[in-house]
Every structure is written in structure tokens, then in C-alpha cells.
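In this view, the complex is presented without one of its protein chains, the others remaining in place.
Per-chain residue numbering starts at 1, and chain names A and B are given in the order in which the chains are listed.
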Amino acid sequence: MLIFSEYLGLRIDGRRANELRKITCKTNVIDYTDGSAYFEQGNTKILVGILGPREAKQRSASQTTQVTLNVEFLVSPFSSVERKKRSKYDRRSVEIATSIKQTFEHVIIGQLFPRSQIDIFIHLLQQDGGVLEACINATCLALIDAGIPMTDYVCAINAGYVDDSPMLDLNMVEEASFDTPNITIAVLIRSGKICLLQLESTLAVDLLAPVLELAKTGCKYIHSVLDSTIKESTQSMINSVTL
Amino acid sequence: MSLYPISISETNYIAKGVEADFRVDGRDNLSFRDFSIVTGVVSQTYGSARCRLGSLGKGTDVLVGIKAEIGNWTPGEPDNLFGKRGKIVCNVQISPISSQFFSGRSSDDLEIELTQILANSISLEQSSIDLEQLCIIEKQAYWILYVDALVLGYDGNIIDTLFYATRAAFSDIQLPKVVVESVLDEETNTEHQAFEIIDDPSALRPFNDWENIPMSVTSYIIGKRYVVDCSVQEETISTARITVTINKNGDICSIHKGDMKTGISPSLLQNILSISKRIGVDLVSAQSAKIENAKLSKDDSEIPDTSLTFLNLF
Partner (left out) sequence: MSSESGPISKGIVTTGSLITRDGVFMKGHGTFVENGEIYASITGTVERINKLVSVTSLRQRYSGEIGDIVVGRISRVGLKRWLVNVNGRQDARRKSASDELQMRKFFKEGDVVFAEVQSVFVDGALSLHTRSLDYGKLRNGVVCYVSPALVVRSRSHLISLHCGVDVVLGVNGCIHIGKHRVFSHLQVDSDNDEAYLKDEQSSLESNTKAGNSSTLPNNDYSDIYSDVNDDIDISTRTNISRVHNCIVILDRLFIRLNSTSINTAYEQSLQYFVPELLKQDVANEIAESRDNKNSAMTFKLLVNSVAYGILSRTDDLSAQRYTIE
């Protein structure tokens, strides 16, 4: 399948190579949580709820110097094109949950909550590529909404390399196309450091740098979207409280 | 559900309120909180709805998505002996974010129970729903509808919210059109039927007769009286639960009793049945009106951004 038309410079969904899909997000969407976020990137839709920091349910799981992070990735059966029921103990789900846990473990200032636990529940409502990146962005929003101290924003994006040009924010069709190397990276915005990098196919070494560079710019853009969402919701809360 | 701790004095306060027909939020024993519904929430499904039971945007919250797949008939299928029907498969998941009290596997039993109640009322042969419209070719192919519910908020009366959301999702169903034609097999020189799904967004058909899907009314026994549409606290102190499902004509479709701490007398049951019937019919007609209204306003506006429904706090 032709996924990039060189003549027009357009991708299958009409985007340019460096163009992101439309992002829509909102915090504080679920009632009984401490923080929550809804995040939509193109047709990929994620709902995240945070519970905690609270007393660890299992004594054995609590750590005396650190907060314990518990991440669960829950796939709704109707999220994929073909209906499929997936357990949260499914290998792919556990893998995503672990990636997210490792990404946020050193960003959250965990020493402040020893013996407590933070539960992060991620619902995948609809998938159209870039699931991990959307999960990380949504989780970042929800954690900030829950008022959990962190040292930085974490923003993620995926990128690939098609027909000699690096491409940003691949959708499902582009991801599935077999000759596209697909990288997901997460960046700490302030320091510019990369805190997650997943590449699941081969890519020539000298091509990595331009892709990373583009992806970092993409993350900065996502940060600006998340940041303005957070600022807006905080401002509206402040307005109502002080009325 | 005993996960929610409650003190003796609160139990007493709530029970006395039920006795006086004046509950904590001011309702009488037989009135419901407000339902709100949005349909078409998840665009990749064939039909979806999000429904919330509660006031001022807090309450029990259920998201239902329906997916359709083609099933191939095999001889001897117990619930589809003559190959004339389609199938409906239900599944209920309770999200751990729906309450501060669910964690790990503590909601598993409830999930199974809810799935069972829903499945019994809408997917069995005895249900009043026309499953024959899901048949594509007799004794060959049929539609399977997967009804997947996700509970996002838990503040009591989950069963009724589930039915309400399921009905709304069914009203939103748009199945692709299927064309059946005879094909001549040249080798054996016999004719057989084949079908083709038409990939055309304008050629869609709704699920006929969705209004026949029953609505449930769940009563909880507190003290000597019974209460509909309980909050979590009221559920905690109740001694028995009875779910009656009713279709739009007021026929009783099924009765389930759960959360047993005591039995109930037949006369009380009789009483509950007649009240549930009255409430159920009211709920059904109110919901139909709501769905009609929503459809009208949808037609007025330009194509609504489905994502917005999730961003709303409604």
C-alpha cells in the first residue's frame, strides 16, 4: 500500500510528514478518582484515572522509602477493529503497563509518600496507532490533575521513517505497514532528556538522529497542548473557588 | 456490597429515613434520580452510549459499546437450533476507577453477576427481542452482537443504569447492509447462497424493535420497606435485592433476587412487582422521548464531534 505520496508530499490521511493528528484532552473527567484525564490523538482515545497516594492495600507491596506505583492497562473489548477481549494480564498489556511504570517512576517525587501507593488505571477506549504515546501523555495529564508532585512533564510521541523522510505520529495503517521502522520516545520537557525509547524494527544508525530530533520537537508541541489544558482547568478552578 | 463501611448510627439514620419515606437526598422511596444519556460515544463501534444516573453530574456511570461480527452456523447449536437467529453476547467490566473501594479482583464476582443478569434478559431465546433480524442466511451465517459495558462510576443501582445504557446503545446501532445472492458452483452445478457486506456509510440499518429491550427496576429491602434506585450507602444496609425487568408493554420479562441476607414474603414480592411494573413503563417511555430528542438535536447541528461527549461532565 502506498502510505506516502512523494509527489504530493502527503500521507494516507492527508497529513504532511511532520504533522500531528488532532489532539483533544481534558482533565478531571471521572468522579470518584483523585485525578483523571481523557486524551484523544486522532482516533486513539484514552481514559486515565488515578487513585492515591493512599495506604497500600497490600502490606507486602509497600516500600518504606518510596511510593509504590501500580499501573494497569485495561483494553476495552470494543476498542479494536475486531472485537477482542483482552485480560489485563495479557502479555502486551503488561508490557505497556511496565513501560509506563518505568517512565513515571523517576519523575514522580516518590520519597514524599513512603509506604503509600499510587494506582494508575489506563483504559484504552479506541485504538488507531500510537497507543503507548497516547497512554503516556494521558497519564502525565492525570498525574498532574491529581496533584502528584513530579519533577517534569513527560510527553511522548511515535515517529517512523518512510521513503527517506522521517515521519511523526504514525496512525495504525502506517504502523502496520511492514517496512516502516517505528520509534516511540518519551521526553522530559525541561531537561530535554529521553526517558523512554522503543524501537521495534531495524533502522540504520545514521537515520536515528534526524528521527529523534523531529520527535523531540513533536514532544515539545504536545507539551504546549497539555500545559495549556492544565493551566485552563486550574484557572477555572481558582476562579470558582475565590468567587 | 459490603465494601463500603458504615456506622451503626448512620445505618439507623438511613433506615429511619426509609421508614419515614424521606431519604438522605430528599427523595421518597419510589423515585429515581435523573438519568442522562449520550449516544454515539465511541465512533469505532456499531452503536454506543454513555449513561449516568445521578444528580449534578456525579453518580453511577456506564459506557456501552456494541460491536458486530459475522458468525458461521454449525449444526446443533443449542440456542439456535434452526439457524434462524443471530446472537447477542454480553460482557460487563467494572473499572477500578469507578470507586475508591474496588481494587484487584474484588469486583470480579459483581462483574459476573451483572453479565449474567444482562445476558439473561436480552440474549436468551425467551427474551422478547427479535433475534431473527440478525440472521443473514438461514443455517449459514448470522450477526453476533457483542455488548460490552464498562462501569466508570459507582454510586449504587448499577443494574438499572446498565440496562438503561444498553437500551440507549441499541437505539444507536447502525449495522452495515448485507446483500445475499445465489451463486452457481460450476463444478457441482449446484446453487448456494453467498453474502456481501456493503461498505457504504449511507447504506446502514438500525436494530429494529430495540424498544422491546426490557428495562430493569431494582428494589432493595431496607427494614420492612423497599426502596428503588439506592445510593451506595443504602445498598450497604439493605437485606435483599430484587431486580425485575419489564418491557415497554409492561410485561415482566425476568426476576432476579440477589444480595440475600433474608428471604422475602410472597406478599411483599407481589407488591414490588406491581410497583416495579409501573416505574418500569414510565422509565421506558421517558427514555424513548429522551433518545428521540437527542436524535432531533443531532440532526439540527452539524456532524457532532463524538469526542465531545466524553469531555462533557454532564
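We take it that a residue touches a chain if its C-beta (ideal position, glycine included) is under 8 Å from a C-beta of that chain, and two chains touch if they have at least 3 such contacts.
All figures in this text were calculated on a predicted structure; none of them were measured in a lab.
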For this session: Would you indicate which residue among A:G52, A:P77 or A:P181 is in contact with the undisplayed chain?
Result: A:G52
Exercise. What residues on subunit A make contact with the chain left out of this view?
Worked result: 15-16, 18-24, 26, 28, 34-35, 52-55, 64, 109, 112-116, 144-153, 168, 189-190, 214, 217-218, 221, 225, 227, 230-243
For this session: Spell out, residue by residue, where the missing chain touches subunit B.
Result: 5-10, 12-14, 16-17, 20, 22-28, 31, 33-34, 55-58, 233, 305, 308, 311-314
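In this text, only the chains that are shown with their structure count from here on.
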Exercise. Mind pulling up the subunit A residues that touch subunit B in the complex?
Worked result: 24, 26, 29-33, 36, 38, 40, 43, 45, 47, 49, 51, 54, 57, 72, 74, 76-79, 81-83, 85, 119, 121, 123, 125-126
For this session: Over in the complex, which subunit B residues touch subunit A? Could you list them?
Result: 42-45, 48, 57-59, 61, 63, 65-67, 69, 91, 93, 95-100, 103-104, 146, 148, 150, 152-155, 307, 310-311, 313
